[in-house]
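Questions regarding the structure given below will be posed in turn.
One chain of protein is taken out of this complex; the other chains stay put.
After this line comes chain A, so read on.
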């Protein structure tokens, strides 16, 4: 629009010059010299409309129209509306043609003349630039001072505009002070109100500075003191953090081990082979026992509840969930005890032989081979050590898990495969 305006003005000026020349050439006017051509500006068709597009003009330049005739159709972002003429007139000029987009309210879109005006002698009025915004035009008012600013130490006595407080009135009456005395007392109350303390100070019953101190104190306490709030420090560079992390002692996983006899398993395995003719590898038994044992373990101490769980806790729904327990994901590592497993496949024997005491006390190094290694019928007899690594806080879970594995494999392994 800004770029359009000078162009419009230029074209208007050129037209006027042309019109003037025509008039001088013709040398006469058909009607009285017109005075009252006026700008037709973009109307605001709703209180929220700021700009609009011109869909189409229903009149042409030079057409006369009557009050109530539709002059043009305007599209806004909400609707398209017809603009009616309020008065009879002639459309002297159209400055924004059909299809003009985004015309601000108040911008000139045409010039209207009175009925009977001679268009040739028409003075096109200058476009009044619409005020950018009414709020900007007004001088910014100084911010009103806050009513409860800290009282100055010595305020001059001020005429009381408020009715006196009952306590003040009583005190004045009691001491026989009259109206002229009131004006001499320095008020310390809000909005310069006279308080009982002011009168007492004036009378000398309390220290003369006391009311001022008190009002300063009240004014201080009436605001939340945010002055000593500091911005949070920016996060420290990553490198130093990593260094710190490295220097920190790593929480070591604990290893928990339980000796489990595979005797019952092997018996069941043999029985199945003899009756059904199907070979059930040991790994199947162990995998199923693991699966069963992982079910509904007690919750880890380091477990952080999720938002949903916290919400349920608030609603008192957490009891129901906790009865089911929490599924674990332990995977036991199996070590055959060397003295008890003479037939053990050498590949599965750990390179360094672990002492049972070490194992039981948790000092043993984790053994490399896992039960997921190719199962061999070789681990057939006697006791294997099942061990799991548990992070700190999860020992209880690991213990429960291993107890269950042991119970399942030793007492009724048949149920695992049936």
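By definition in this document, a residue touches a chain if its C-beta (ideal position, glycine included) is under 8 Å from a C-beta of that chain, and two chains touch if they have at least 3 such contacts; residues count from 1.
Please note the rule applied: contacts and distances are computed from a predicted model.
Missing from the rendering is one chain, named in UniProt as "Pyruvate dehydrogenase E1 component subunit alpha" (options: "Metaxin-2", "Hsp70 protein that interacts with Zuo1p", "Ubiquitin-related modifier 1 homolog" or "Pyruvate dehydrogenase E1 component subunit alpha").
Residue A:191 is the one among A:56, A:191 or A:207 that touches the chain not shown.
In the full complex, chain A touches the omitted chain through residues 41, 43-47, 66-70, 81-82, 86-87, 105-106, 141, 147, 161-163, 190-191.
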